[in-house]
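Yeah, one chain of the complex is gone here, protein chain that is, but the others are all in their spots.
Think of it as A and B in the order they're written, each chain with its own count starting at 1.
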Amino acid sequence: MSRFDAGDRVRVRDAWPEAEGPAHIRTPHYLRGREGIVLRPLGRFRNPEDLAFARPAPHIPLYHVRFPQDAIWPENQPGDEFLVEIFEHWLEAA
Amino acid sequence: MKLTEMPTDRLLEGFQALLLRKGVVTGAALEQSDATMQAASPARGAAVVARAWTDAEFRARLLADGTAAVEEMGIFLTGAPPLGVVENDDAVHHLIVCTLCSCYPRALLGYPPHWYKSAAFRARAVRDPRGLLQQEWGTELPAGTRLRVVDSTADYRWMVLPRRPAATEGWDAGRLAALVRGTDLIGVTIPAA
Partner (left out) sequence: MLPEEAPARAHHDMGGVSRFACEPVDKSHREMTAFDRRVDALRQVLGATGLFSTDEMRRGIEGLPPDVYDRSSYYQRWLFSMVTVMLEKGVITEAELRSELAA
């Protein structure tokens, strides 16, 4: 059912829907286009991008994904990580 | 009608009166909701942590499914998003933030503190988080500990299970719970005996 498993390398889509009109997105800007590793799948949840506008919202797999901090902000300490919930439609295999 | 230019006390009063008059909400439901929030507090989180420190099987269940584990303790998070618990150990320290809004395990811990919702905390917790911990809370991580910043973006609400402080062997859960502050459960501070 889910496309990714723990340990898979993934990349967050470098997409900016908020530039194209009203949007509600739970993928923080600083992770767009970044590579990470799936820590674990977190289950399936209704797509917040639809819920926000009271549209029918399909259930989508959600993952906890780790990202190295210093790849995003080089002054952050090497080895430190971000751990963020990302929906499957924002991820591609890396 | 320009809502954002109205006096907000007046707007709230009118909005609430209208919802009550139309039967969209009831006074009893509002009172019930307020009472539920008054019952939530960091002390409840501290009791959960102390139980995990003294009961290895409970600890495992808490890390696997936070909501189910706290419900065993008679704390019901009805209607709330699932509670996730991340454990600090020798290798990793967790810090919780919500950079997009203010997601917080409020059903367990109560209203989020003012600082947690502030732009400064939300911005700085991902950019120079070690500096933030050191400058604002005097928190230094032990050498060799990685910092994992949990940005709470979606459908879980995350709480930290801190490391049990040294020199607390033989302490019971009540005595241990008294060591744990709300800030320890978000990872901006580290409990000590």
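Everything below uses one rule, namely that contacts are C-beta pairs under 8 Å (C-beta built on N, C-alpha and C of every residue); 3 or more make two chains touch, one makes a residue touch a chain.
Computed from a predicted model, the values in this text were never measured in an experiment.
K.L.:
Which is it among B:P82, B:P113 or B:P165 that touches the chain not included here?
P.N.:
B:P113
K.L.:
Given the contact definition stated above, which residue among B:E71, B:E87 or B:D128 touches the chain not shown here?
P.N.:
Among B:E71, B:E87 or B:D128, only B:D128 touches the chain that is not shown.
K.L.:
Considering the whole complex rather than only what is displayed, give the residues of subunit B touching the chain that is not shown.
P.N.:
Missing-chain contacts on subunit B: residues 1, 3-4, 6, 8-12, 14-19, 21-22, 24-25, 29-31, 33-34, 36-37, 79, 81, 97, 99-102, 111, 113-115, 117-128, 132, 136, 151.
K.L.:
Tell me which stretches of subunit A touch the chain missing from the display.
P.N.:
Contacting residues on subunit A, toward the hidden partner: 16, 18-19, 22, 24-25, 28-30, 32, 48-49, 51-54, 72-73.
Keep in mind that, in the parts below, only the chains that are shown with their structure count from here on.
K.L.:
Can you check the complex and tell me which residues of subunit A touch subunit B?
P.N.:
26-28, 30, 42-43, 45, 48, 62, 66, 69, 73, 75-77, 79-87
K.L.:
Mind listing the subunit B positions that touch subunit A in their complex?
P.N.:
Answer in residue numbers: 82, 84, 86, 94, 99-100, 126-130, 146-156.
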